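The other protein chains are all here in position, but one chain of the complex has been omitted.
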């Protein structure tokens, strides 16, 4: 069942330690089969060196396990809420990568200080408020997903133009058209977080990059007339 | 004698360089056989690349060598005082890992700024006062252990809920139900120390994570209704 | 066609990940055949692990592809403007290396704080102004090259004495007598950027190194009586 997607999701999970985004089991990647309405996600607490496609867990879009002997990631409900709300998403990642997590702990949006950021994220990477005691108590992981959904709608920002966010006192989530792209965006967020910290140390009065430069870089990669890279890649 | 424990302690010691927690020989791990009342610990000053289970040193709970040709770690008496006071401990680690040591040198508790920390440490990681000249002169390593014992009792904090601390101007100690778990907690402390430093650079006015979020994350991993990971793991 | 130069440019591109200067495809190296008036450059968006000499793209000095199935780097026009203006250049590099990029994002010249810097760069590494909206809109990559050309001429600084610069809100460019030397200078810039940040954290009132020390180190490596290294190397 969903063998190809399981392989894809397993491979994307293994990119997390390869890109130094996780310590121990602190991260997870999922993918979705939109036709079948099923999600494939990392099992909870399983070390990356033991991951195989067969160990991936299949759930429905309420987070119920449909196939698999292991418990799915404890963040499963966060993933399903995002998939349900945004049909453009094909892969989701959560990590505790140190630089992005430090910005989440600091409770600040990551400003767009340069083209590295603008090449992938259109505008600042938002840091969403911490959940209330009631939200945490009632259904923590689902409410984390609903917060992301509601805040992106409220801010009127498009998920694939801003393919990630921070949750205050917690860490980063990212996403993309497929699991691999979601991991790619997690790496970008981590690098941009590291550079934003250093940028502010070097110049405490620094301002975001001019909007025209942000537009240029985002559009040359993602706009209708994009010319970065090779065709069809 | 204690072959299995020697293997376990040797393997745990070798995790220290694998996780980049030590330079040269600056760290040690011990384990205990509660039935026999014997501790197994790294020999002093022996490079990690030369460690084998046979080189581990067996001591009694006063720190006297019971088996082994080599001197035990110079921190032996610190370890035994902790084992004697807290029967729940099965493994102890001391390192000079750079980020945790920097907090120890700075003489500050590591605040709980997020869920990475709250997943393993309930509340701030305490930084204990420096020993007095008399305590250092009289019996330095034993008094280091007694300080940890007395301070955790005075603060009324449970050793397995706060599985590590800092000693001012010195470095981190951590512990767990067994040697491997003690190393795991040493890694967590190092990562949380690194992120806490960055968090304060990004937002000098940052406050600790809300208590309800700390409770949620600690409890979902360690509480009576824990649901993180797989059963029996 | 230009087989030797393609090999040289491909090898220099592969040094970028080897020296940890790039994430993903965020960098490119070019070389030039002055006799033929042709440039060889990395193809756009191709992962480093897939690079081979055959995939290198040959362009003329207007940036038109002369040979190669792939699109050349999106920064091609920046490279050609530099080669056209400065006949002493044999190789050019652009990366988003994190420390140099952080200084670019901060919009500051990197001061010469020591001999590591002075051994390769004579004086501060300049950070050039951000392009205007008009310059970005009209011909972004070509205008980036023209800015570097005009600013170095205006500052009356020699390209091979100051073999690199920063573009505000973007990142570093470097160059040299050949592609390998250009990469060498990119590494030096990254290391000097990292150390300059730390230097200012350690001493916020630090001043640049005395001019006589800068002169001594630059000259013992690059002056008419240079005595560093081996003859003819």
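Each chain carries a letter (A, B and C) given by its place in the written order, and its residues are counted from 1.
Heads up, the rule we're going with is that contacts are C-beta pairs under 8 Å (C-beta built on N, C-alpha and C of every residue); 3 or more make two chains touch, one makes a residue touch a chain.
Here the structure is a predicted model, which means the values were calculated and not measured.
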Among shown chains, those touching the left-out chain: B, C
Residue of B:142, B:157, B:170 or B:222 touching the missing chain in the full complex: B:170
Interface with the undisplayed chain - residues on chain B: 23-26, 43-46, 70-71, 74, 96, 98-99, 101-108, 130-131, 133, 136-137, 140, 169-171, 197, 200-201
Absent chain, residues of chain C that touch it: 113-116, 184, 187-188, 191, 194-196, 198-203, 206, 209-210, 212-213, 216, 220, 227-231, 233
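Convention: only the chains that are shown with their structure count from here on.
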Touch-based graph of the chains, sorted into line, ring, star, complete or other: line
Chain located farthest away, centre of chain C as origin (C-alpha): B
Chain at the geometric heart of the assembly (C-alpha centres): A
Euclidean distance of C-alpha centroids - chain A vs chain C, Å: 33
Centre-of-Cα separation between chain C and chain B, whole angstrom: 46
Chain C residues counted as touching two or more neighbouring chains: none
